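Quick notes on the structure that follows.
With one protein chain withheld, the remaining protein chains of the complex are depicted in position.
Labels for the chains are A, B and C, by order of writing; each one numbers its residues from 1.
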């Protein structure tokens, strides 16, 4: 039996599998359900100042089994109502992380503060939603803004602050460093990539918002590269997100340098039961790989390769 | 029979299907072979000043049928040798576009000039290779540099100049506008996205270079979004690249605003015969969609949606 | 699970406020399941399949802006369909009482047809605001069902809510099962009466749908997601939910009075 527990930024999770924001995250009952299905922690839908209905449908487009497009438009009940949901989830014992989004450092700080007041374990700042103009990603693409938002939130809350980064950038490392400078306890990467689907018969984009965000297996290699690059550049923990659907995927992220992972789209393909399945697969697979624990996998591939790929043969090392 | 010809930037191609740079592009015989297999034009491997062996293997990693990773490292015989290959391809009647990469505006101009001297129809500037430090993408991520490189090349060559853009950016539109300001005849988008694959059994990245570039179906929604955004922001033609494997994909790109498309990775999945197959499928599919020509599809989805998605129902319009 | 764009091949105005659209759609579907109907240029809304064999069909009542647009869709127009989603009615035969109000018959009719073919004996309590709004009364009769009617204004059948009819039937006859679909308050009453009469009941429920894939949480109802755990639930399950009949989530996810 491998030890699946991970600890980072002062949190201790029973396993490294976290429900990603925006999936099963509007209601407290769903959050609790996801936790009970086996997640190590659950992240709420990103919550803003006021109720937002989101964009009209179509808001999603499944691309076969490898990709997924969404432009939900950050629907959420608003920070006034939402604490009720968190109370429901916490009452059932769920380890809840609260996600917030805003249009300015002040708004982020205010929302994070109110979120922290609900008793969540940590807050995650959604600085990376690719399809909501002026909210999140526009700020999240500029290192100085990332730093300012993080600093404002850091000053306001006591719980760990996780900054969720966008892959829609030429330099994820600069964004991660900015978050670190601002006092982030951890960064998570990645949110979705700007993407679109066109219906050639109707001659129009499928999503009502036109541009949406790509998630699912298609983005796993991109998320891994972001984690890989960030993990060697910052000292705070990195949470890996993007395209995870199996225990193999989880270990890839851990080995790339992630201290935990978030899982989103796979829930649409495999149902919430995948948390329990991946947890038990992870247990078995770690054993097969000769690893005593999830924690012992973290950064292993970094070590093999750092700083550049070795010229010397290392076949023996792999026995 | 739909008319497959497209004309843009002064070029007239027998169909909109262009062999992307880096695929079948090192030898003149291969370029000619791809043209004879049905491509509307063929782009050479990106050529630099001196012979480059590229990175050691592994240089590629196929991800199922939906994605592909490569870090070839821009192997190329150098601009001294390469004109011989172009001569072979041109002697067989191929419509050849020459791709070059460099480390500075001067180098780009010099290489583009020598490439143009070989008699290619146009030059494509590879400002976007994601895994060759200091070459291409580092320059290609900064609008001012893109503008300067384009301007230097524009001043040096008479043939159309196509600027190939990177998706590893927060703002593809800014890069396209910079190319336009610099005098580009067209832009092509996208090159590959920074990505990595980890082997969990060997605990190391698969590619010798670590970071590589993601291509194939996985990136189609991302390429489409770049084309979509760029096409509404610039007046020069846009060439769509990324994940194209079928006539449906081609029409998606055309409707998003592309004047032609480049096809790369699909050759590894389906063989060079796919150019002929897609061309004949395109002919049939345009007919099914009630479109008289490939050219008539260009930008159709932009029109349905521009500037924002319409509030008014438009069901009838789709009959 | 894949989206397709299909032409409407038949259009029937069922009542002044309700239209049926038929369209070719290959995936197999069972009565009770729904599709996401995309009205291009407008919204995409959940619709039960009112026909699950041959050309599939949906039967859409005007409830707001998109369902109004649907009324103007003509034969030859194209719509987007994805699905089918959700679970289905349990079609074990016997004496079945169906209680439908509003557009509820849209989903009850194909289930009844399938049950009738398996030898079920059907009684339908059908409610509407007024006679012209009665949906699928003829269709139920054609499959051999006894149809008992109630209208709010008394223009057909009994005056008043359909629950008066169904309560009377439950009091006077024995049924093996009860199926209901309609306004939630109505369903709440029907399910309570069924429980009192010891008749196992199931109901088809509506919530705001976005992904229809059990992911976005828009349709959450207590511990369930209506899109994947429903839309058909047992009366027992529904009665256990404080939200049922009282609260629903609006598009933002906020709980508001149902």
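The rule is short, and it goes like this: a contact is a pair of C-beta atoms (placed from the backbone, for glycine too) under 8 Å apart; a residue touches a chain by one contact, two chains touch by 3 or more.
Every value quoted in this text rests on a predicted model; they were computed, and no experiment measured them.
> Touch as defined at the start, partner being the missing chain; which of B:15, B:59 or B:166 qualifies?
B:59
> Of B:81, B:144 or B:288, which sits in contact with the chain we cannot see?
B:81
> Please output the residues of chain B touching the missing chain, sorted low to high.
Residues touching the hidden chain, for chain B, are 22-27, 29-30, 33, 45, 51-54, 56-62, 70, 72, 75-78, 81, 199, 201-202, 204, 206, 208, 264-265, 267-268, 271-272.
We take it that only the chains that are shown with their structure count from here on.
> Using CA atoms only, can you tell me which chain is the most central one in this structure?
A
> Quick one: report the Å distance separating chain A from chain B, using the average Cα coordinate of each chain.
Using C-alpha averages as centres, the distance is 32 Å.
> Just how far, in Å, is the C-alpha centre of chain C from the one of chain A?
Here chain A and chain C have centroids separated by 38 Å.
> Please compute the C-alpha centroid of chain B, do the same for chain C, then give the distance between them in whole Å.
Roughly 50 Å separates the two chain centres.
> Quick check on chain B: which residues sit in contact with 2+ other chains?
304, 309, 318
> Mind pulling the chain C residues that touch 2 or more other chains?
In chain C, residues 40-42, 78 touch at least two other chains, as defined above.
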